[in-house]
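Here the structure is laid out as structure tokens; the discussion comes afterwards.
A selection of the complex's chains, in situ.
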Amino acid sequence: DGIKIGVANLFYGAPYFAGMDVAVHEEAEAYSNVEVISTDAGFDAAKMAADIDDLIAKGVDGLIISAGPTETIPSALIAIEEAGIPVVFVDRLWKNTNLETPWNWVGAENDVMGRVIGDHMEDHLGGTGHILVIKGGPADNSIGIARTEAFTEALSSSPDMKITVAPGFGGWGVDGGYKVMSDMLAQHADLAGVFCENDSMCLGAQKAADDAGRSGEMVFGASDAGKDTLREMMRDGSNFIATAVNDSDQIGRTGFHHLMGMLAGAELPNITPLYSGLVLKDEAYKRYDPNKVF
Amino acid sequence: MSRAAKANILFGVGVVVLIIVTALMQEVFLTERNMVNVARQMVTTGLLSIGMYVVIRSGGIDLSVGSTVAFAGLLAAGLQETMPVGAAIAIALSVGVVVGLINGVLIAYMRLQPFIVTLAMMGAVRGALFIYSETPTYATDKFFLKTLGAGKIFGVVPVTFAIFLACIPVVWFFMNHTRSGRSIMAIGMNPETVRLAGVNVRAQTTLAYVICGFFAALAGVLLAARLGISQPSVGVAYELDAIAAVVIGGGILGGGGGTVGGMFGGVIALALIDNVLNLFNVQSYYQQIVKGVIILIAVLLRRKPDS
Amino acid sequence: MQQISLIKVAKSFGATLALREASFTAYRGEVVAICGENGAGKSTLMSILAGSRMPTLGHIEINGKTVLITSPHDAFDRGIRTVYQELSLLPDLSVAENLFLGELPVNGWGRIDWATLWADAGTEMVALGMPEIDVRRPAGDYPVAVQQMFEIAKAIRNKPELLILDEPTGVLTQRETDLLFAKIAELKAAGTIIFYISHRMEEVLEISDRVVVLKDGRSVDEAPADMMTHDRIIQSMVGRPLEKIYPPRVRDHGPVRMSVQGLRAPGVHDVSFDLKAGEILGFCGLVGSGRSEVMRAIFGADPRQGGDVVIDGVPLNAPTPKRAMAAGLGFVTEERKVDGLALDADVLDNAGLASMSRISRGPVLNRRAQRDMVFRQVQKLDLRPLELSYILRRMSGGNQQKVILAKWLLMQGLKVLILDEPTRGVDIATKVEIYRLIADLAAQGMGILLISSEMPEILGLAHRLCVMNSGRIVAEMVPEETNEHEIFVAAATVERPAA
């Protein structure tokens, strides 16, 4: 009988991750004998480990792991090795993946994303101005840390640029970004640029500046290039100047095909980064696709 | 003067001291901009607290409000693309009423525990809204709701805040000056006594949850309007802030304590804590600890006297 | 309502048959007393009339027509009002709101009309003879007896067609009882039918026109009050005559067991007395005279402000209930529902609560030994049903009281037992047993402090009486040498503050 593929999602409830999962299912449609089974751990690493156990128990032939901010789950890696099935990590590469079984990572490069936004913002502002950074979540958030560090690094060449990191977290969502930004707006009168660890928070932050009547004073940059962001950037007079590509749809599709290839015995390198470059305001329409989930 | 009144005054004094100290140390605190900001931030918790207050006074609890916020916001934002705005909002609000009705019927008529019923509903509503939102995010430029969300009355008072403010006396009147409200309060003290007094306890209890669902939906609509976008993952754990606000304001889980004024004070206090900690640049982790300690101090001021 | 008939009414709770077959009729303007042992089914029968329970079998006829009373609200509409056996006020709400709960007056827009509420509630209290009550204050501010009068006021407010009084006088003292009886006479004259439940035979014979006796859920005897006698009621209720109500008084006192000197606490001013081994010391007084407060302060249930308590030569200062028990004190409190029982727990857990150390090795409890021990004790008290896993909430009031007694009788090293209204709600046969038990305990050398609002009881049992008034002991008497009137005078005289 056919091929069973398991997709273990840490979290399905955000468009970015949902889009990745949907893309896998869509690609699998084309094959009549491929069944894709998805699980959702509701942002809980322990539940994710359990889901992977369940998928292996169900006899999947290969796994796609979308682990969000989870650094690694050694017990899940052990279970995968024991089961001896190929695995593709999408978006997030786990640590210590020196696996016996075939494995591959597909995703965007967070440091690249941070760096290109940083470089662009530096240019745009002429190497001067007060920049606010809004972080998504706490200390175990290495994706965000990588983006922020690369962004800060990129600005370090301009001594006239001052960076303030907001004390609160934006929680990766519009509502969180709005809230953090509101407090920061009240406190700082001289913000020239805002960098957020993802797009959603920046959309909220931009709305907050808008509501405060200060939207014109500053520019926004983030990463992910989700469709809401692209649409906002396409708007006339939008001050959302740049985002970086982190195409969850493409990651999902590529991940699926990499897994299919490995199942067929093809060999490919473990690390296969996708394009993570800059999207500027006037290019946004090129990437915008209203039919995508993200 | 009653002990509760004393506690309210003590509490009010505490809030005023907090305001004065912050104002002296942080110039921006009392600026119009920051005040508008604080006012706006308290709207969601505030509306949820109003509904939570009614439910807590009835002796119950409602954990499903956070999910209702997300669902109602999503519906209002999603539907207004294809139908008149008024209709979209009406549908969004009635979803809150329906969720409240289900909660109420299961609790009042099936006699299940409020905590577990609303916990199950929290999950179920969240699941349902994800199913509804196949494409999860809505935002349009024409999104009328932006007007509602960003608008200001006299150029100063945010519309959302004005709506919240307007709801306060309405609920105060309902709870203190109508038969229904007094019955709900009495049910929280001893439902059997109220039943024996000929009141339809089940209907009144259900009403409390319906009110709570309605305010949760209203909070969701206004939040979507404010953000100009709606996301299915919004509203997680919002119920906890609402419960905290009610309890800080003197409410007692299980019924029998707390005033609308106290609840309002609790909402203000929570909003101020967040704002002040941010203004003082307290880092997020420390914020959580400080916030916990402040909540404990607030409820310590109100604890029952030694017996 | 011209007449109301109960026809073969039965009610079961699962396997328990609370009522088997109750049939009788009452007519306009009649007071029908309903007597029966604890658990005979009186309260159950009344709750059916009040619409809070539905009968399993049988039916009710009003004016000859079969009716179905489906809810308390329905009962209200038919003019049926009830004072339940257990207090059911909301202590945090004002007196007025309690009186009008569910029927608060509203104006045209649905707003509660507070002015009318205060005025009407005030009128009700005046009509009941208690003009001093501030109807805006929380009901819980008043002592239990006064709260019971609020319940009564709530029930008679609308001139009911049928008034059910389930042990209304259990917590009342003489003054309130007199007010109630005056009111009953008034209502009766206006045509109200009154069902009156009480375990106090004197009261029953005084107030009722007819007496119905329930036994094991059946109406077994019925007769006009003037044809009923004390003995006949008891014979029908219990199935056998009772010989003597009070056991012989043996005055064989040992040395002083407990000495209380200069005790002060909220509501208690400088109270001193000695209690000898084998002595039953009675405490009389009006409501609010501070009897309960004295006992609570001795036991450490409430904080003390001063004074010394010595038990068998050992001082008990800075008391907590735990220390008081270690010193040999036991305490049957007054309000069983509030602090006497865990209503959702079973007989075993309730009755075994104060004696766990007896059958424990270290922290480990010997549950079998506990079961045996508790069973023997409740059997001695004739608990019904005699079942250790029975949940207290489902027991009749009198049987709940027995469980509390069992709890304290099981306490290890009991030297002094404080009994605050120990027979409240207890039927006459059981009362006699409890009296004998108290006398036996005294005979074994225990000291007993007895509070009772039933004068005959305290006169019949105590060896010595302390009369309290405004938190002080104002007189000490010997029961055989005094009478109810003399005690009342001492208890009620308003003391002028000392110059």
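Just so it is clear, A, B and C label the chains in written order, and each chain counts residues from 1 on its own.
One rule holds in what follows: contacts are C-beta pairs under 8 Å (C-beta built on N, C-alpha and C of every residue); 3 or more make two chains touch, one makes a residue touch a chain.
Please read these numbers as outputs of a predicted model, since none were measured by experiment.
Stoichiometry of the full complex, written with the labels used here: A x1, B x2, C x1.
The rule is simple: only the chains that are shown with their structure count from here on.
Arrangement of the chains shown, judged by which pairs touch: a linear chain-to-chain path with two open ends. Chain-level centrality, scored on Cα centres against the all-protein Cα centre, points to B. When every chain is reduced to the mean of its CA atoms, the largest separation from chain C belongs to A.
Centre to centre, using the average C-alpha position, chain A and chain C are separated by 71 Å. Mean C-alpha positions place chain A and chain B at a centre distance of 32 Å. By the touch rule above, chain B contacts chain A in their complex via residues 26, 28, 31, 33-34, 36-37, 40-41, 126, 130, 135-137, 139, 141, 149-150, 223, 226-229, 231-234, 274-275, 277-279, 281-285, 287. Within the complex formed with chain B, the residues of chain C that make contact are 50, 52, 71-73, 75-76, 82, 84, 88-90, 92-93, 97, 101-104, 106, 110-112, 154, 302-303.
On the chain B side of its complex with chain C, the touching residues are 173, 177-179, 182-183, 185-186, 189-190, 192-200, 256, 306-307.
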